[in-house]
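Note that one protein chain of the assembly has been removed; the remaining protein chains are unaltered in position.
Up next, subunit A:
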Amino acid sequence: MLGWGVDRLRADMSRLLAILFHQGVLDEQFLQLQQLQDESSPNFVSECKTDGYCDCRLDREFSDYKKMGIHLNQFMGSSSSIGANRVRNVCVAFRAASEQNNRAGCLRALELLEHEYCYLKNKLHELFQMEQQRVLAAGARYPLQQH
């Protein structure tokens, strides 16, 4: 039955969110974002994550630490705004390394950042897909209630 599907999707989403919170991947700010989402802007959260977040171009050569610092600041700000807790923390470490012109530290931080960012992106994508499925299933449920 479709009703069962909706409830299971909702449970799966809650479980995934709980895991992400437990891991520190997401923090309370993400919840704030979800609360701002409603019928008038149902895709607010996904818009936030996809539109502005991917604009991070990091110079692997680390030739210009100052420019990197600026990009990092922006990336850090965006991460904090959407509740991407672990990504933000890596940015903090990254920034510290770049301020010290610590090339090895920067390389390590960049690796970590890519890993965290990838993980976050995939999980948010999962969440978003579940949400879409839930909405579809909930919409399809009602015509069957006439039986």
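The definition used in the following text is that a contact is a pair of C-beta atoms (placed from the backbone, for glycine too) under 8 Å apart; a residue touches a chain by one contact, two chains touch by 3 or more; residues count from 1.
Heads up, the rule we're going with is that contacts and distances are computed from a predicted model.
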- Query: One chain is missing here; what is its name in UniProt, given the choices "Transmembrane channel-like protein", "Response regulatory domain-containing protein", "Calcium and integrin-binding family member 2" or "SKP1 component dimerisation domain-containing protein"?
  - Reply: "Response regulatory domain-containing protein"
- Item | Per the touch definition above, residue among A:Ser81, A:Asn102 or A:Gln132 touching the missing chain | A:Ser81
- Residue-wise, where is subunit A in contact with the chain that is not depicted? 29, 32-33, 35-36, 41, 44, 47-48, 51-53, 55, 70, 73-74, 76-78, 80-83
